[in-house]
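Structure below; questions to follow.
A single protein chain has been omitted; all remaining protein chains appear in their positions.
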Amino acid sequence: MNYSYTPQSGAVKFTMILSGAVFALMMVLGLLMRAAQGEWLDIEPELFYQILTAHGAGMVGTAGLSGAAVMWYFLGRHIPLTKAVFWIFLSLFIAGVVFILGSIFVGGFAGGWTFLFPLPAMSGGLWEVGAAVSFMLGYTLIGVGFLIYYIEVGRQIIKRFGGLANALGWQLILGRKTDDIPPPAIVAAAAVVIFNSIAIVLGAAVLVVSIVNLLAPEFEVDALLAKNLIYFFGHVFINASIYMAVVAVYEIIPEYTGRPWKTTRIFAIAWNVVLIFVMAIYWHHLLQDTVLPAWMLITGQLVSYFSGIPLLAVTAFSLCVYIRGSNMKWDLTSALLVISIAGWSVGSIPASIDGMIAVNKVMHNTQWVPGHFHTYLLLGEVAMSFGFMAWLVRGKNIRTLSGLDKAAFITYVFGAVGFILVFLISGAASVPRRWAVHLPEWILQDRVGTIFAALVVLGTLGFVVRYVLGLIFENQASGDQISGDQNSGDMSSGGQPSLGQKA
Amino acid sequence: MQPLILTISLVVMAVVALLFWRSVRAASKPPQQENVGKRRTQLIWGLVVFGVFISIASLREWPHAIASGEDAIVVNVTGGQWWWEIDTEEVPLGKPVNFFVTTEDVNHGMGIYNSDMQLLVQVQAMPGYTNKVTYTFDEPGLYQVLCMEYCGVSHHDMTNEFNVVAVDQ
Amino acid sequence: MMFRYGVAAVFMASAFALSPFVVSDPVLHVLVQIPLLLLSGGLVASRITISKDIAYVYLIIALVTLIYWMLPRSIDAALSSTWYDVAKFVSLPLLVGAPLALSWKHIHPVLRGFLKANAISMLGILAFLYIHAPIRICNSYLVTDQQNLGYGFFFVAIALSLYWSWPLIFGAPTQRPPQRTRSQHLSYEGTSSMSSHPAVD
Partner (left out) sequence: MTTRLIFPLLAALMGGGFLWQATDGLRAITAEEARRISVAENPRSVPETYLQAMDGAAIPLLPQKNETVLVEFIYTSCGDICQVAAFDFSEIRDQLALENADVRMISISFDPEQDTPEQLSYYGEAHNADGTLWTVARPVSLSEDQTLSDLLELFGVTVIANEWGGFEHNTAIHLIDENGQFSRVFDTDDVDQVVATVLESS
């Protein structure tokens, strides 16, 4: 199919510089926190919790940003997208970041990225109402940006495929004959557009209600309802970042295996199941709120387990099948993309286990929790983003993994695995999460964790520097401009499998 | 309990990682003729059946059941920035204790630790609500209450303690 | 055309007829009378074409006036002062319903989508506040009625989100002209008609 439209490679490349830099910076903040817990650094609790808030908000936001950039780029291959929308999205995102950083490091806000009601309003004198309002306005701006992004994506998908049901592959699921099967990127995008728009609309509501409560405390908010809405919003949003970034795997891996990633019936079913599950799973954050009806907690436990099935049996299984016997080459891109699915799958296991109410009683809010979500972020979403970045500057030839690339890759993966294992072990040793000051018996673990964190930072710096250098040399070679929308710099047009489309 | 959870998790995680590793190693080998669809179906059904089994096994006895017998003791715990108020200093050994937990300001989490700093049980403290959890202590000694939900600048200092003592009938 | 004017007149008359009853029931006031006034203005204006250049001015006038009537104190004022009540009957059709209908088709589709999403979010916020506020938001209404209004907002939010998302999922005919660049793939695309929805959707 011949589209006159070209992906907005300039805007996306710029966004990935931003994402890579912020990822690195936020990782440094994480490293500082681990070092402070290990008493290698002296950080006052006041500052520690500000760093904690910045690390959480920054990582979630950047995961969302990089995922959105990946999806925008590849959707450009299938549907026309209005360029201005991406710039509006990016501007609102950056404006939101300014509000959030100002609120934390100028206003002293340290209410955690989850802004759990009513903590933002009750700082014990540490920050003013204005700082909390600024934080939430920042979130709201970012949310508005994402909403506009999804409206554009949803609108173009509907124009092209006649409705989200078709884009989700319902004809395929219902066994109807169709010659217009949506490619995997579209199926993923349609699902993400639906569930993350719902999350943002509800998230915006709870943000505005919190702002009203901050400014006019007589408007009280029900703490349990606020908690439900916040975790619904937060969980769906962070999940959406992975579900957007995985499009890079669907679109890039076929270049290596020579086998198109097809939308099959089971693939479509898996994504429709994910669409429902992702919105019902957040109750596993509330398993210790025993005032909630039992059916919600049971749903939380069941969905935590069963949402692993589409991931393991469809995404991970398919990837393994595509890899086997493909004689594919291993460069930084393919290695990172494959490790990202592996990390995501492996990370779902401690998550599902913690999703059991009986286990949750002794694991919830220990370091087990950061242990599992760092697995599918560090070795999942973030690895997908870095893999995408490596691919953007890859050039036409696939070089095998060697030299500095290999060193960065091994450092990153080794550091991440060690970092995560320390978290899980500490969680099993009942070390609570989000403590600025640790007991003496926990400090050894913190120090080991710090060393692994330093390795992750090193590997990340390698990836980011390599990417920026790659862009510079590529631009010198082709005269391309980063801010332009020319498509000359990437290789999306060459040697691309047709991905199941009919011309 | 925690060492067992850790062991099971690490083993399953290692198995999944190993399957990936085997696929990666198999990339350079000639493709095998096998029925992928059939194996996938087996995998899905295997996971579903195992899931149903484990769900029933772990939920048949409701983990949040509250003791209601004559033996049951009620202990009220109230949290606030940044303190725990426990309405008793001594808790009897071997009897089910119902902790009624709430908070005066923001969300907290009540985690009960034994003298080895092992987490025994926890429940959230919510403003405007009372969460209930039952625990039966089988060893006398000093127990600590730690805050498990981030609640502001002194979150890590929010601790209190109580004694579990043997009571003669 | 006469039919639309007729319906608009009926809506307007019903809004007038409701006046004695809205004094004691905020649900009737906010969720029945005000929408009737908006619709009557929208219906009258729905077939008039305006220049694209001023569409956004109309949109802003409509939004500002709508926000004004969302303030609880404006609702109180309409009950306690005849002047404010007259202003309500004039401004809601003329400054909200009509300009919204006139400008809607010229508004960029992304902004239209955003406005719809924002409306749902806003109704959710109002529901949240009206159901839980321990204070009286309107002096003229009882707290229990205030809570009823909160639930009313909630149900309207649900209804609107279903009404608006249904065609997105199942691809209902659109009221916009057919695509310029790409051929249509779907058999039911051809049924798109200009009259499937009133312009004030």
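Note that the chains are named A, B and C in the order they appear, and that numbering of residues resets to 1 at the start of each chain.
In the analysis below, a contact is a pair of C-beta atoms (placed from the backbone, for glycine too) under 8 Å apart; a residue touches a chain by one contact, two chains touch by 3 or more.
Just so it is clear, the model here is predicted, and its values are computed rather than measured.
S.K.: Among the chains you can see, which ones touch the chain that has been omitted?
M.R.: C
S.K.: Identify the residue among C:Leu31, C:Ile50 or C:Ala77 that touches the chain left out of the display.
M.R.: Looking across C:Leu31, C:Ile50 or C:Ala77, the contact with the absent chain belongs to C:Ala77.
S.K.: One chain isn't shown here. Among C:Val57, C:Val90 or C:Ala159, which residue touches it?
M.R.: Considering all chains, including the one not shown, the answer is C:Val57.
S.K.: Using the touch definition up top, pick the residue from C:Ile67, C:Val90 or C:Ala159 that touches the left-out chain.
M.R.: Residue touching the chain left out of view: C:Ile67.
S.K.: For review purposes, identify every residue of subunit C that touches the missing chain, sorted by number.
M.R.: Its contact residues with the unshown chain are 24, 52-54, 56-57, 59-61, 63-64, 67-68, 71-74, 76-77, 80, 135-144.
The rule we apply is simple: only the chains that are shown with their structure count from here on.
S.K.: If you connect every pair of chains that touch, what shape comes out? Choose line, ring, star, complete or other.
M.R.: line
S.K.: From the centre of subunit B, which other chain's Cα mean sits the farthest off?
M.R.: Greatest centre separation from subunit B goes to chain C.
S.K.: Can you give the whole-Å distance between the Cα centres of subunit A and subunit B?
M.R.: Spacing between the chain centres: roughly 26 Å.
S.K.: In whole angstrom, how far does the Cα centroid of subunit B sit from the Cα centroid of subunit C?
M.R.: 48
S.K.: Distance-wise, how many Å sit between the C-alpha centres of subunit A and subunit C, to the nearest whole number?
M.R.: Using C-alpha averages as centres, the distance is 36 Å.
S.K.: Going by the contact rule set out above, which residues of subunit A touch subunit C in the complex?
M.R.: It is residues 4, 80, 82, 85, 144, 147-148, 151-152, 154-155, 158-166, 180, 197, 200-202, 204-206, 208-209, 212, 218-222, 225 of subunit A that touch subunit C.
S.K.: Residue numbers of subunit B touching subunit A in their complex, please.
M.R.: So the residues of subunit B touching subunit A come out as 1-3, 5-6, 8-10, 12-13, 16-17, 19-20, 23-24, 26-32, 36, 40, 43-44, 47-48, 51, 54-55, 58-59, 62-64, 81-82, 105-107, 109, 111, 113, 117-124, 126-133, 146-157.
S.K.: For the complex, which residues does subunit A have touching subunit B?
M.R.: Subunit A residues touching subunit B: 45-46, 49, 52, 110, 112, 116-119, 122-124, 126, 222-224, 227, 266, 286, 288-291, 294, 297-298, 301-302, 305-306, 308-309, 312-314, 316-317, 319-321, 323-328, 338, 341-342, 345-346, 349-350, 353, 356-359, 361-366, 424-425, 427-430, 432, 434-439, 441.
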